[in-house]
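All protein chains but one are shown in place.
By letter and in written order, the chains are A, B and C; residue numbering begins at 1 in each of them.
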Amino acid sequence: MPSMALLSSIVDSLSTLGWSLSAKLGTLALTIQDAAPASVEEGWEGWHTIENQKIPTLVAVVFFGLVMFIAQRQAKAGKDIPIRRIAGLDALDEAIGRSTEMGRPVLYVPGIDEIKEIQTIYSMMILRHVAKKTAEFGTPLIVPVKDSVVMTFAEEAVKQGCLDAGRPDAFIPDNVRYLSNEQFAYCAGVAGIMNREKPAANLMLGMFFAESLILAETGFATGAIQVAGTAKQHQLPFFVAACDYTIIGEEYFAVTAYLTREPGLLGTIRGADITKIVAIAAIVIGVVIATMYSAEIAVGNTETPFQSFLQLFAPKSN
Amino acid sequence: MKREIPILLVVLCGLAITWAFFSPAPMSRAVNDELLAWGTVFFSVAFLLGISNLVRISLKQISSRHPDWPYKLLLLLVLFGYLLIGAAEIHGWFGIPGGENIRRDWIYKRIFMPLQATMFSLLAFYIASAAFRAFRARSLEATLLLTAGALVMIGQVPIPSFFPFADWIGDTSVRLQGFLMAYVNAAGQKAIIMGAALGTLATGLRIVLGIERSYLSE
Amino acid sequence: MIRPMLALQEASPIPFFTMDGEMDLLGGWLICFLTLSVFSFLYKDNPFYKIAEHTFVGAGTAFFALQYYSEGILEPLYVHINHAMQLPAGELMQLGGYGVDPTYAIIFRSVAVLFSIFLLSRMVFPNGWAPRWPLAVMVGVYAALKLTGETQSKLVLQVASAMQPLTNPEKLAWSDNWVAVEETQVFYTFANTVMVVGLICALAHFIFTYKRTKILGGVSRVGIIVLMITFGSMFGFTVLGRYALLIERVDTLGGFNNQDYALFGTSALSPPILLTVLIALVLAVSLRGKNSTSTS
Partner (left out) sequence: MAKRTDKALDLDRRWIFLVIAILVVVLYALGIAAEMPVNQYVQSYYDTIEELDEGSIVLLSADFDPASAAELLPMYQATIYQLLKRNMRVINVATWPAAPPYTREEFEKAAPLYKKKYGVDWVELGFKPGDDVAMGQIGQSVTSAYIQDDRDGKPLADFPIFKDVGNSFEGISLLITMSAGYPGILEWIAQAGGRYDVPILAGTTAVQTPDLFAYYPTQLKGFLGAATGATMYLQLVGADVPQLEEVTITNQKRMLIQTWAHLLIIGLIIYGNVLYFVGRRREANA
């Protein structure tokens, strides 16, 4: 089939081009190392080289970084970047407002992971905005935490949020509470707060594990508005089942951009969007090529253009 | 300076680890290893902050005769009793041969293990009540949630043979379940995993490059 | 509880208390009591549950503290530095499989000790500058670790693994044999198309900053449907594990339901049965008259 041959040559040259492009990107600061790393024995020798397998990751990081910077500059220069509606986030204001009307506190659960999880660090950034809003409304904000390191971050975030609102007096140190490092003991403590202090809004944003269902069920029984958000896929089903609003997966990482509409953050989200579109395109191209050569792949031919294309994403080790 | 030095440390450590990830140089492994060991040390040391907080709050409640104070006393007794026994075993105090762990093992198997496992097993009850409440065919989305959930539940277990059409139900549900898990579920999972990875990349890059500072107060 | 057990000790082949690894009477009763106390929470918060909960917090915190003490402080600081000091001259210290001069190894770890003291200074000076340094190191290290590791395994490699051919000539032609339907060409193409289209739609659902045109809106709606089926199936799958845990607890309790552990060697007075009745009675008496609406 002539068309097949043409396609194969196009794909081949494309992938070689892509390969050398990514290689060029690499050489901006680094040179690609051909020798096996095991043969390098001197400590710093090869410090400027990179392992073959990791080139696609480097390209992804650099690509994302570039796109992010460009989008951020455009956004700061006044380019309008719209952001789609996220229902769960519109509900945040409503939930805090309802708490204020009812004169009851807002409960913020930053997940149960330690600071080593980026979702936890991100939860601290969201906490700052929530603290700002509750301080503006004059509603008490209770933050139970599971880890002592997270506690220090949470205290800073709430303090800063109150400062942002111009109400430093709204910060109550006793409301950022360390409960326990034990997962289920922590969970029991939070359930206790839900029952005793009857918060009208439960915001559960962060990294959750098996306790998610206990928290969500208890919160439902106390009649609070519940907004949950996590990028942890296992716990999403339980939040979707038991909470009023759920912020799903990547939406979680768009929260601060959505709440502040700050150009820098919007630029970051735009960067992620473009990267995602590139990923989708790559998947489509990959699937098309793989399907065209499926007969050869099935008989174990590893020299098809598909494999050269796949090499761009998952190169063999040196 | 209160903010600049920490940001500088974030950027330096972040770049060092990022470099160590990409570089095959032997030294990168040493740098990586050392920084990770630091992280482990800080994490373990920070545990002291947690214990001191727990003890402080418990003592406060005991001294102010909070309604639950006897339980707090129990908590402190168990905590310090276990800590003392453990430390004695690790360091060989009170004539106990150092490095033994039979006493810790006793407490572990008779107290810690049953409590943790039972707490966790409470979820068997909660998951049933959550399913009962949430799985209603209110909308297209909710109906799909319900159907997929029920199918997977049936497909996971053998159907008792006295049920009408047990073989057919068993066979069909296993196949549908397999299809849902291996293809539809895998697609949804992949999308969430990739989205979360992008979010992590975005946030991580902003932190490592020192652009994102809002987690540190001014 | 202890007295009756002392009374039955002569009759029972199981020792009252032993640390040689075998189960003992005290342990058996303790396990049953704690297990049933936790289960009593399903009815309502009560003193038995509070005893179990506070014992748990105490024991759990101590358990983790001891682990972190020996593995996170003793080993990387005491053992490591000791090891470096005792190395014969000229020998190198292994760090991540790479040998460095022991002096450097000691200096590096000393910085970690210093930063640990900074971290602990928070107990005395809650607003000081010092605790921020180790915290900053942690944020930098972990953020970079996640950023590189997850981009590799959860982004790049996931894109690569999504590139599956939609046809597979190895598969059978469409057969009327329902048993082998998963092995047919048609099924293979259908299933993989569902996967790829589902993945793309679900990914498109997470596109935030582009206008929701009809196409993007429609694709995103399909994405939501895929996500909902995903959540449903995950929920269904989880049920399995939760019941496995419950059955294991019942199994443990059942293991103590025999004459060896029972009072006066009568299995009707075995720990799980006796304690269940006891807890139920106490709860019925103590909670009677109180407002007994569901607490959670």
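Quick note on the criterion: a residue touches a chain if its C-beta (ideal position, glycine included) is under 8 Å from a C-beta of that chain, and two chains touch if they have at least 3 such contacts.
Nothing here was measured: the structure is a model prediction, and the numbers come from that model.
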{"item": "Among the chains presented, those that the missing one touches", "value": "A, B, C"}
{"item": "Residue of B:27, B:78 or B:181 in touch with the missing chain, whole complex considered", "value": "B:181"}
{"item": "Touching residue (missing chain; options C:130, C:157 or C:224)", "value": "C:157"}
{"item": "Option touching the unshown chain, where C:30, C:135, C:166 or C:245 are the choices", "value": "C:245"}
{"item": "Touching residues on chain A - with respect to the absent chain", "value": "38, 53, 113, 116, 209-210, 220, 223, 233-234, 240-244, 317"}
{"item": "Sites on chain C contacted by the missing partner chain, in the whole complex", "value": "42-43, 63-64, 67-68, 71-72, 75, 79-80, 83, 94-97, 141-142, 145, 149-150, 152-154, 157-158, 160-161, 230, 233-234, 237-251, 254, 294"}
{"item": "Chain not shown, touching residues in chain B", "value": "29, 32-33, 36-37, 39-40, 43-44, 99, 105, 108-109, 112-114, 116-117, 119-120, 124-125, 127-129, 131-138, 142, 146, 149-150, 153-154, 156-160, 174, 178, 181-182, 185-186, 189-190, 193"}
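Going forward, only the chains that are shown with their structure count from here on.
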{"item": "Geometric centre distance via CA averages, chain C-chain A, whole Å", "value": "21"}
{"item": "Whole-Å gap separating chain A and chain B, where each centre is the average of the chain's CA atoms", "value": "17"}
{"item": "Distance between chain centroids, defined by C-alpha means - chain B, chain C (Å)", "value": "5"}
{"item": "Two or more partner chains touched - positions in chain B", "value": "21-22, 26-27, 30, 39, 42-43, 46-47, 49-50, 54, 116, 119-120, 122-123, 127, 131, 145, 189, 191-196, 198, 200-201, 203-205, 207, 215-216"}
{"item": "Chain A residues counted as touching two or more neighbouring chains", "value": "43, 54, 57, 60-61, 116, 118, 121, 149, 152-153, 180-181, 184, 188, 217, 233, 236-238, 240-241, 248-250, 254, 269, 272, 276, 279"}
{"item": "Of chain B, residues touching chain A in the complex", "value": "19, 21-28, 30, 39, 42-43, 46-47, 49-50, 53-54, 57, 116, 119-120, 122-123, 126-127, 129-131, 133-135, 145, 189, 191-196, 198-207, 209, 211-212, 214-218"}
{"item": "Touch list for chain C against partner chain A, complex", "value": "45, 53, 56-57, 60-61, 64, 98, 100, 122, 131, 135, 138-139, 142-143, 145-148, 151-152, 155-157, 159-160, 162-170, 196, 199-200, 203-204, 206-212, 227-228, 230-232, 234-235, 238, 294-296"}
{"item": "For the chain A and chain B complex, residues of the former touching the latter", "value": "30, 33, 37, 40-51, 54, 57-58, 60-61, 64-65, 68, 114, 116, 118-119, 121-122, 124-125, 128, 147-149, 151-153, 156-157, 159-160, 163, 178, 180-181, 184, 188, 210, 213-214, 216-217, 220, 231-233, 236-238, 240-242, 248-250, 252-254, 256, 264, 268-269, 271-272, 275-276, 279, 318"}
